[in-house]
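Only one protein chain is missing; all other protein chains are in place.
Residue numbering begins at 1 within each chain, and the chains themselves are lettered A and B in the order written.
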Amino acid sequence: MSQNSNTPHNKNQTTFTLDGKTIPFSEGQTIIQAAMAAGEYIPHLCFNPEFKPHGSCKICTVTANGRQTASCTQQPQVDMMVESDTKQINDERRALLQMLFVEGNHFCPSCEKSGDCQLQATAYELDMMSPHFDHFSPNRPLDASHGEYLLDFNRCILCSLCARASSDVDGKNVFSLAGRGIKTHLIVNSKSGKLADTDFTGDDKAAHVCPVGVIIKKRVGFAVPIGKRSFDEHPISATPHPIVKGAI
Amino acid sequence: MNMSTKPKLRIATATLAGCFGCHMSFLDIDERLFDLMELVEFDRSPLTDIKTCGPCDIGLIEGGLCNAENVHVLREFRANCKILVAVGACAINGGLPAQRNHLSLSMILEEVYHAQHGLVDGFIPNDPELPLPLDQVHPIHEVVKVDYFIPGCPPSGDAIWKVLTDLIAGREPELGHGLVHYD
Partner (left out) sequence: MSQITTHAEYLDPILAHYKLNQHNLLQMLREAQEHFGYIHPEAIDYLEQQLQLPRSMVEGVASFYSLLYLQPHGEYRVLFSDNITDRMLGNMDLMESMCGQLWVEAGKVSEDGLVSINTTSCTGMCDQGPAVLINNIAINHLTQDRINSLCELIRERVPLSGWPLEFFAIEDNIHKKDILLDSNFKFGSALAEVLQRSSEEILQEIKTSKLRGRGGAGFSTGSKWEFCRTAPGAQHYVVCNADEGEPGTFKDRVLLNSYADMVFEGMTICAHVIGAKKGFIYLRGEYRYLLDHLHAILQRRRQQSLLGNNILGYTDFNFDIEIHLGAGAYICGEESALIESLEGKRGTPRNRPPFPVTSGYLNQPTVVNNVETFAAASLIGLHGGAWYANIGTETSSGTKILSVSGDCAHPGLYEYPFGVTVAQVLADCGAKNTQAVQISGPSGICIAANEFERRIAFDDLPTAGAFMVFDQSRDMFEVARNFVHFFKHESCGFCTPCRVGTSLLSNMMNKLANGHGSPYDFAEIEKLNELLLSTSHCGLGHSACNPVLDTIAKFRPAYDKRLTHKEYIPAFDLDYALSQARQMTGRDDTGAHLERIHVSK
């Protein structure tokens, strides 16, 4: 009845299959971590290899031994059959992306992050032609109080990477999630609710992890023209690490 | 009428709450326009100046819905076109005009026609000839069923050409990397 029955017999030879390919893994790795290490792409947004998996966006959903699960949090078992690049799963991922697009206000043509945005690039990867659902058009005022950075909450997908970076790396807790359900939103750590009144700086890890265009460095937005940005050159699946050049 | 064996497909195009940029991009297919003219003829379109849409094979809609007239035109297209295609960011998610959606229309009209600095005796135009604005700007799929979408602001001439040639050939349109762009 032990719960640790999946300890591998031979640590050198533990593998699972991902869409028919053999992927080695080591103790503690999750499916997406092992896949990434082997150079395989599984679409994802809230996962960032530098951080502990979070499991909220569900874009990295795969089928593992017949059961759907988030590949960023699920640990593989020896000889597990993992399917990722199937029509059914990609259809579901696309629908999840469409949910994220209608939940916020994502106007790519006027977004500084366009071309460097993981949400957009993942939607390209999955051939998302329209947001499909009806838009929620929420009212999310932006915060331009800080001298160097602005926050455009319209684009937030609630991945919490900034919150995780700020607490786990910077030791600051500048960002947190507040509210519940569809009213969940990002807040900053100040009584005024303004970024300028926090101890946030451009040297923070949190300043550089937003996969979309919420945390934006001022005055550099269009230094690289649209059409010449990361994911204009290569699709996200062919970009080894989702570290975006426009962000620094 | 043209004497080719296959009857030409009829295409209609319209701009709703858009900037005509998508139409300009359409013209960017350049000399391929000659190839296209071998295959299609145009019904209602800014290119023909025909004012109403008759039965068509393909309708291309640029722009979202910001007023009552947009809704009428869109419905006319949906009723007459076998295939309706949303062309460009505004048709697909409202685009730039939809960035007013978090503000109340009353507030906007008040600001523009009454409160704005420098206005004297401003009043909100109420001529029945003018279409009334909707309280929010909507992408076209929120009002009619849309068959295909060509994203981009604007979509490139190549993207429009690819979708049109796919449709004309009876293929499922496919863009792929490099042609799918939201910006």
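The rule is short, and it goes like this: a residue touches a chain if its C-beta (ideal position, glycine included) is under 8 Å from a C-beta of that chain, and two chains touch if they have at least 3 such contacts.
Bear in mind that the values here come from a model prediction, so they are computed numbers and not experimental data.
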| item | value |
| --- | --- |
| Touching partners, among the displayed chains, of the absent chain | A, B |
| Residue in contact with the excluded chain [from A:Asn173, A:Thr201 or A:Thr239] | A:Asn173 |
| Option touching the unshown chain, where A:Leu96, A:Cys117, A:Ile215 or A:Ile236 are the choices | A:Leu96 |
| Touch with the omitted chain, as defined above, among B:Met24, B:Ile50 or B:Leu132 | B:Leu132 |
| Residue numbers in chain A that touch the chain omitted from display | 1, 3, 53, 55-59, 61, 68, 70, 73, 92, 95-96, 99-100, 102-103, 133-134, 136, 157-158, 173-184, 187-191 |
| Touch residues of chain B, complete complex, unshown partner | 68, 71, 75, 78-79, 104-106, 109-110, 124-126, 128, 131-136, 138, 142-145 |
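Just so it is clear, only the chains that are shown with their structure count from here on.
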| item | value |
| --- | --- |
| Inter-centroid spacing, chain B versus chain A (mean Cα positions, whole Å) | 33 |
| In the complex, chain A residues that touch chain B | 101, 105-111, 114-115, 120, 123-124, 127, 129-132, 134-135, 137-140, 226, 232, 235 |
| Contacting residues of chain B [partner chain A, same complex] | 86, 89, 92-96, 98-99, 101-102, 136, 138-139, 141-142, 146, 148-151, 153, 174-177, 180-183 |
